[in-house]
Structures are given as C-alpha cells and as structure tokens.
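Note that one protein chain of the assembly has been removed; the remaining protein chains are unaltered in position.
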Amino acid sequence: MSQRMFASDNSAPASPEVIQAMAEVGSAHRYSYGADELSFQAQQTVADLLGLKPDDAISVLVPNGTGANVLGLSSFLRPWDGVIGSPESHITEDECGALEGLRGVKIYHAPSKNGKLSVDIYDTYLPWATNLHRNNPRAVSLTQTTELGTRYSIEELADFGRRARDSSMILHLDGARIANAAVATNPEDPRAALRAMTRDAGVGIMSLGATKNGGLSCDILVVLPQNLPDWALEGDSAPWSVLKLKIQRSQKQGLSLFSKNRYLAAQVLALYGTDLWVHNAANANTQAARLERGLRDLEAKHLRIRVMYPVQANGVWLQMPGEWVKSLQEEFGFYLWEPEGPGPFKDPVARLMTSWDTEEADVDRLLEGIRKRAQG
Amino acid sequence: MSQRMFASDNSAPASPEVIQAMAEVGSAHRYSYGADELSFQAQQTVADLLGLKPDDAISVLVPNGTGANVLGLSSFLRPWDGVIGSPESHITEDECGALEGLRGVKIYHAPSKNGKLSVDIYDTYLPWATNLHRNNPRAVSLTQTTELGTRYSIEELADFGRRARDSSMILHLDGARIANAAVATNPEDPRAALRAMTRDAGVGIMSLGATKNGGLSCDILVVLPQNLPDWALEGDSAPWSVLKLKIQRSQKQGLSLFSKNRYLAAQVLALYGTDLWVHNAANANTQAARLERGLRDLEAKHLRIRVMYPVQANGVWLQMPGEWVKSLQEEFGFYLWEPEGPGPFKDPVARLMTSWDTEEADVDRLLEGIRKRAQG
Amino acid sequence: MSQRMFASDNSAPASPEVIQAMAEVGSAHRYSYGADELSFQAQQTVADLLGLKPDDAISVLVPNGTGANVLGLSSFLRPWDGVIGSPESHITEDECGALEGLRGVKIYHAPSKNGKLSVDIYDTYLPWATNLHRNNPRAVSLTQTTELGTRYSIEELADFGRRARDSSMILHLDGARIANAAVATNPEDPRAALRAMTRDAGVGIMSLGATKNGGLSCDILVVLPQNLPDWALEGDSAPWSVLKLKIQRSQKQGLSLFSKNRYLAAQVLALYGTDLWVHNAANANTQAARLERGLRDLEAKHLRIRVMYPVQANGVWLQMPGEWVKSLQEEFGFYLWEPEGPGPFKDPVARLMTSWDTEEADVDRLLEGIRKRAQG
Partner (left out) sequence: MSQRMFASDNSAPASPEVIQAMAEVGSAHRYSYGADELSFQAQQTVADLLGLKPDDAISVLVPNGTGANVLGLSSFLRPWDGVIGSPESHITEDECGALEGLRGVKIYHAPSKNGKLSVDIYDTYLPWATNLHRNNPRAVSLTQTTELGTRYSIEELADFGRRARDSSMILHLDGARIANAAVATNPEDPRAALRAMTRDAGVGIMSLGATKNGGLSCDILVVLPQNLPDWALEGDSAPWSVLKLKIQRSQKQGLSLFSKNRYLAAQVLALYGTDLWVHNAANANTQAARLERGLRDLEAKHLRIRVMYPVQANGVWLQMPGEWVKSLQEEFGFYLWEPEGPGPFKDPVARLMTSWDTEEADVDRLLEGIRKRAQG
C-alpha cells in the first residue's frame, strides 16, 4: 500500500509541529485537570480564533469529536429534548448511539440533500414543541463540512442561526472538519470565514476539530453563551463561569477530562496558535480538488465512474464497479461508503479522503490505479 | 514553588521515554481506531504483563482512569445492579458521578478501614440479591493501592476473589496505582506480584494505570473473561471476540475511543513493554518512604503532626496545624484531603504524593519546610 | 359532542366488568408489590392465554403500554444496542423518547409500508452487528395491529420470528391492540390466533394491551424466555426465576411497580380471565368495518375523501378537505394524524378509532356528518 491512504483524515499521523509542541511541555510539575498555564493559553487561543473575548468562548479539550458533540449537546439538552440532524450526521451514524446512550437525548432525522439540511426543518419540527408525547426539538445540528464533503455557505448558516434564535433553539455545529470549510470558503482570510460561520451565524455550541487536521488526540468543545437561548443558561443572572463549571462537570463525568490536560493544550496551541490549521486544511482541500479533476475526466469517459457529490472540501465520493473495490482498497486504503449505490448498476460508492500530508504523487497514483482499471 | 510538586502523581510530566515513543510513531498512514500494528502490540504487551495469552486479556486504551473504571464496570452491570466500594473510592468520590450518571449503576458504600474493605461485605450485601427494591449487588470494587495509600496483600485479594466466585459476583480492581503496589509487594519480581494480585486473585475487570506512572494521556481497561461469572458473558457458547466487540462498543459510545489510537499504544509499549513502569513506580515509592521516615521523626516530637495511615506506596497523609497549610501549599504544591481531621485540634489533613520523577532533594526540601514550621 | 368519541380507544371508559372486579378485591390486607393471590392468578391467566405453562411466560403489570414496551426491550438491550422499528412505531413517535431517554437504547427506523416492516430489514441491518461505530441491531419491534390500523398475517410474523432466531435477535411485539388483531385474524378462535402470532411466531418480548380494550390503568409486559436468544438469558444454566427477578427490578426501577398490584390483577382477570377481551375487541373491529363501508361509499363519489390504509382492525385513516376538520372534530372528537397528507390537494388525514363501547349509532352519526359536508 502506498504510504498515504485515503481512508480518513485521521489515518494520517499527527503533524510534526504538534508532536514537537508536546515534547516541549517540559519537565515541570503543574496542577492537573486544566489548572495550568498552557491550558489557559489554549482557551485564549480558541477565543481569539473565533474573535471573542476569553470569557465569551467556553472551551474544553476532549479526546475526540464524538466527545465534543455529545458533551456539547447534552450539557444543555435533557433526555426529553431532541436534536434535529441529517440521516448521515456523525452524531447519529458514527458515535455508537452516544447521545442517546449516555445522556438519553433523541436525534430526529430530517431529510437532507448532499448531506445538507434545509432551513425548512424549523417549520416541520416546531409544532412538536408543545406535544408532550414527543421529544422537545430544542437544537439543530449541522456538520461543516458535511459527512458528504459538502459545505454550507455563510449565508445558509446565518439563516439557520436566525431561525434558531427566533424559535429559542440551539444551533449546534459539528466542526470536525470546519478548518477545511473555512479555508475553502475564504482562502485569503480563513479566520474571517471561521468567525462568520460560527460566532456571527449564531452557533451556540460547536466542536472544533483538531485530530483530523494534524492533531494527535484532541478535539475542542466550544460553547458561545451569547448565542444560546435563555433556557440554556443557568438563570439569567448567573455569570458564565457558572455555565463553564457545568460544562466541565459534564466533561469530567463524560470520561473526557485529562489529568495532564496541558499536553492537549500544547496540541491546540501548535495548531490554532499558528497558521498550521490553515496550511494543513489547505493541503487536504487542494489534493481533493486534484483528485476530483482527475476523476471528472474519467467520469466523462467511463459509464460506471461517478463523482457523487460536489467536492467542496477534502473528500470525494466515487461510485465505481464493485469488482474494482477490493484490489483498489488494498493498494490505496479507503472505506466503502455504500455497498450498493444508486443507479442501474447499483455499483458501490467509495469515500476518498485527503489529509494534511497527502501529496500530489499520492493522488496521481490513485488516479492512475483507477484509470488502469477503467481502461482494462 | 519547587519544581516538583506533591499534589498528585499526575502533576508530573510524562516520562521522556513515553514522549519519545510517540514521536517515533512516524509518518505512515494507518487505519484508525485501533486497527493498526502498534495497537495490536500494545494488547499483546498487556496480556504478557498479566501472564495471559493475547485472547485471554481483552484490553482497550482510554483517556483516563475514570474511563477505565466506568466503562469496565458498566459494560457488565445493568442500571439495576450495584457495585460495592469504599466511601473513599475514586469511583464514588472523584469521577463526578460517572458510573451513575452515564450508565445508571448504583454504588453501595461499605465501611472501610484505612481505605480498605473487608471481605465480610459479601455477607452483608448478598441477601439483597433477591430484594427487588434494591440494586442487585453484582460487583465489588477494590482500589490497589487504595485512595489512602495503603495496599491489599495478595492473600487478601485472593480472599475477595474466592468470595466473588462463590457468589457469582465480579471482582473489579481500580489499578490506577497498581504499579506502585506491585513494586512494593515484591520489589524483586513486581511482575509476579502484579499477576498474583489480578489474574490469580480472580480479578475480572481492572483498570491498569499509566498516566499516573509516567504516561501522558492513557489508561488501560483490561477484562479477564476467565474470571467473570457466567452471567457476565454473552451466552456460554459465545467466543470472547463477541465480548471484546461489546467492550469496544461500550468504549466508543463512552467517548473514549481515539482515532489515532496508535499514539496511545506507543505510550503503553514504552511503559509496559519495558521495565519503565517498574522504575517509575519504584522511585515514587522510595521517595514516599523517605518522606514518611522524615515525618515520623517529627511526629515523635510534635504533638500536632501525624502520619495518618500506613505508608505502603507513594502517598503520605499528614495531619498538621491549619495555619501551616497555605504557605506550605504555595511552596510545595499539594491538596488538602480533609479541611478538618480527627483528634482534639481537628487539624486538617494533607495528601502528599510522590511521583516517578520526585527527587530526594524535593523530599528533603519539603521535610525542611515542615520542620521549620514545627520548630518555629 | 356525541357521547362516544373517535379520538382513541383510550378515550373510552373502563368496561363495567373491570371496575366491578376492582370493587370486589375486598377489604382484606395483603402483602404488596404482587405477592398476593390475585397477582399470582393474573400471571397464570396470562400464561394460559398464550398457551404456556406458568413458568414459561414471565409477566408483570405496568401502568401503560409505553412502560410495557420500554421495560421489555430495555431489560435486555444495552445502550449500545439498537432496535429496528418503523418510522410510525409507537416506541419512536409516541413515547417521548423513553427508550432512549431512560435506558439509552437507539431506535433504527426501517422503511415501512402501510405501517408494516418487511422481513428484508434483517439483511439491511445485520452487517452493522460488527461495526463498533454503530449500535448493535439486536431486536426488531413490530406493532400488531400497527399504528396505521393494519395487521401482519400469522405467516408474516412467523417469517420475522424465523429470521430473528437465525440472527440471534429478539422479536418484540407491541401488542397494545393485539386483541383486535387476534379477533380479526380468527374470529372463531381468537385465542388460537393470539398464540400463533406470539408464542408460535417466535416473539420473545411483548406488550399485551389492556387499557385500550376496556382496561382501566394497566398493560402487561410478557417475556417468553424460550423465544429469546442465548445472549439475552442470564447465563445458560440460570433458571428463569433469575430472569424474572431481573425484569421485576427493571420494572421497579422503571417507576412501574404498583404497591397495590392486586387491583391491576383484578383488571387482568376481568379482561383475560373471561372472554371480555374478545367481545370488546370484536365490537371495536365491527364498528370500524361499518365506518369503512360507509366511507368507501363516499370515497367513490367524492374526490377529496380517501380511506388511506386497509382497515384491518379498529381504526380508519381518512383524508378529507381541511375546511371540514375543525367542526367535525368538535362534533365527533378525533385527532389529526397528518396536517398535510399526500396527493394534489395535500388535504389533512384524520385518525378515526372505534372502541369497545362504540355503537352503530355513533358510527352512523359520524358518517352522516361527513356525508353532509361532502354534499354541502
């Protein structure tokens, strides 16, 4: 198998800068569980990134995106509440039922297109708010970039946020790959794009990915209290430090608080305290675009090759003849997304993810591998 | 403050060997979530450590000891079951209610002495097994070394195991500091001690600590199916791979599965694939013994200094006049265990933990600090 | 409003025989929580009804069908397991997320037709059994009669049971209206139909409805251990009394154990210890058939009246012009099922339920009310 796989952006190693930062934490002792200088700096860095004052972005470092999603939503939603997501959303398809299993919150599946929800869902679900036989729909969860490699525009996100505010609902963003979205949306000022897609769009809770973009063992849960509805706060007069303590308790109980938190903080500082997050995401996006271009060429010539969704970040979904799959997988390393896709041949669909360290040569080798089979 | 604190063994940094191993993971891509060579090796290493064949020790790597305890117990116990622990046990005092909160399992508090339970608890709780108004007492949880720095002997543990087997209960061991216990029990062959205290004693579920003994962000949940009662297995004829998949699901849902699992595996290999775990634990124990000797001297001379429990591993609980606490804490870094201890003066009790990297000079400075105040 | 509504079969009062039986419980004291003679008799009656020996049908009396469903499934499934149901199923649409909220079990929504699942779902979901990122699909839940008033045939149920056995899954039956199904399936021997649809079809867990068929405050959870897969039993050698104690604990913890259980037992004996359940269900079915006949006549003449699903028990789903709804509801009492139904006019769909006490005159009045509007 070629060195770099297309299985997932978390098949890549951590960026050298990240490991270096961990090595440089040094030999000093520090109080644990986040009560140390590096941990404070990491919080400040996250707030800066989002254009917020330190107190206006409550962030905690957790082992993975599942933790960031589940702890974020369930620190606010009760077991009789519900969150509306797409059928493909990571929270419902890839977290082994954690939201329901650990904290009892139901996920409503609204129809999606290319992995994206429509803002109409508010109209669909709001009537249920007063039906005591159904969970109270109190949050909408979007994924940016989506589980199908597509993106919401800044305007679309702002629409969701407006509707959330009007209906006293929480807007949640699964940002496992939000770096890729920010860079793709505004390559010149990805930081501005990031702020527009989150703080300004009315996002109240988000996961900010790190592991998939060159991190080692860490994602970030960020809560933006100013974007939360009244009912989600701990009483109107409570300072946000009370809210923070609640989230930390939820994190600790949720098995997601590290004693040596400063090693996670070091990762965050290496990624988001510099432009590493931009460089890493930009490379992944660039390689996916290269891959798409090559595949579109083939698609034009070969009936059973089909790029399934708009390629808007670092993933390409490719339908291909089933008999190619096994040998291609062995050679290049990727996952089948659907064993049986749409269309007359019901050919399977593969997911091809590029990473912070994918090289042009990796993409070209993969294209060549597919081309050979197509021409075979 | 002196460089090395006495707050907790997790105030220490990771051992350099551990960080080195993580850096050497290299640039290759690998399938994530544990499906890689390093992860397999780590499992083998854990089985070897316990003197078991690879299939006979199901192990998964999790972010912290809380995760190892809670996921271990709750993969087997149901919400209407109960686990018997001491009132000081980490599962009830220091995990923010995770066992109850995430998986609904009740903790029964049996009386303890110096942090240790007595084997009589089986007689106390077994009658409740048929009382449908009470949780079914199906597990006993011991901590080795205990939350008060004491140890169970191998014989004591074997007694608990025998009673567990006779009553179809699970024996659970919180082994966050089991390395310290193994080294203290048999300095010449700590590996033999470890096996005697776990595999041979009938332990069915255990956490195997790493973070507190020089690890970075990882503890280990180990299940020994051969020591589990029938009801805990997935049907009598199911192979243990079925059990393993259940534990992995519980881990994934429990927010505790890392995508880049191989970086945790590297930590495990660095610690338990070598004698690093022994060296680290031995140093911590040695320094605690040195501290105890110094304090016993003072105790003999000063009415209000008192070493509270037998010092049998790497912690010393010291009662001292309340007016010393603040300045000592600032200088040496430690936690108060009880703001108001026993005795006529109701003086507070401090917990003084030594670490893998504590040096004689650190201990001597602390002793000198206390001596000065005692003589002041 | 006419005396008898069409809102739900639980809008009807309890049958006089049921209230009479409760009054006859008498003045004696008895040990509570089911340890009394009437409670034992009720268990025996339920076993008899299903053609089983007393020990082979574990039954407990609970306040409502939601309790029977949720406690039944969650006494066996773990939070990382999943149950497959239709999108309309009561467990997902009408229990306020109880299965997820109380016990963490995820519900998978398989596509349905006229409220019925297809046996193909086993093929769809079985591959997920080894995917640790997804809940383990360990049960299929069918409703008989379905939430859309249709029925599974005995053969269809047996197919589900066979597939369940082959794949070590549990077959669960929501039998809130199973009496209506049994009577409709075999009017001459409804008891035989009931046994064929449950015991013989391989149903392992079921709710046996009472409240909707003339009961007062009671439904019944029945577990048939001989139809459960190995993994669901408490070890192969455990007697079923151990299983029963587990279910009772689950019931007690699930807020569903009555102290004065004998008053529920009296209801069960009045309904299922006689033919009252047959008479009640038969009347409801007969009146629904009468209603359907009348509506089919109108349907033939009026473009915007449409009977939506086959009428196979005691409910009729009727699409009608939206402007009729309010006044009809005020006059006859029913619920809207869909505010916007299918078809060019997107007219709403009403659910019209008949009850044990619905009279011909009630049906005729409703038909007349609709006829008037249709001809208006």
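Each chain gets a letter, A, B and C, in the order it is written, and its residues are counted from 1.
Keep this in mind: a residue touches a chain if its C-beta (ideal position, glycine included) is under 8 Å from a C-beta of that chain, and two chains touch if they have at least 3 such contacts.
Please read these numbers as outputs of a predicted model, since none were measured by experiment.
A.B. asks: Sort by label and list the shown chains the missing chain touches.
C.D. replies: A, B, C
A.B. asks: Among B:R4, B:H29, B:K106 or B:R262, exactly one should touch the missing chain; which is it?
C.D. replies: B:K106
A.B. asks: Pick from C:G82, C:G97 or C:P225: which residue touches the chain that isn't shown?
C.D. replies: Reading the full complex, the residue touching the unseen chain is C:G97.
A.B. asks: Which of these, C:R4, C:R151, C:R199 or C:R351, touches the one chain of the complex that we don't see?
C.D. replies: Checking each option in C:R4, C:R151, C:R199 or C:R351, the one touching the absent chain turns out to be C:R4.
A.B. asks: Pick out which of C:S86, C:T150 or C:Q253 touches the chain that's been left out of the picture.
C.D. replies: C:Q253
A.B. asks: Please pick, from B:N135, B:T198 or B:Q319, the residue that touches the omitted chain in the full complex.
C.D. replies: B:N135
A.B. asks: Using the document's contact rule, name the residues of chain B that touch the chain not shown here.
C.D. replies: 79-80, 82, 93-97, 100-102, 104-106, 109, 127, 132-135, 339
A.B. asks: Would you write out the residues of chain C that touch the absent chain, in ascending order?
C.D. replies: Touch set of chain C with respect to the missing chain: 3-5, 7-8, 10-14, 19, 22-23, 25-32, 62-64, 66-67, 70-71, 95-98, 101-103, 211-212, 216-217, 249, 252-260, 263-264, 333, 355, 357.
A.B. asks: Can you list, in ascending order, the chain A residues touching the missing chain?
C.D. replies: Residue positions of chain A that touch the missing chain: 33, 78-80, 103, 130, 132-133, 135-136, 229-231, 233-238, 245-246, 248-250, 252-253, 257.
As a convention for this text, only the chains that are shown with their structure count from here on.
A.B. asks: Taking all protein C-alpha atoms shown, work out their mean, then name the chain whose own C-alpha mean is nearest to it.
C.D. replies: A
A.B. asks: Counting in whole Å, what is the centre-to-centre distance of chain A and chain B, each centre being its mean C-alpha position?
C.D. replies: 34
A.B. asks: Hunt down the residues of chain A that sit against at least two other chains at once, touch-wise.
C.D. replies: 95-97, 101-102
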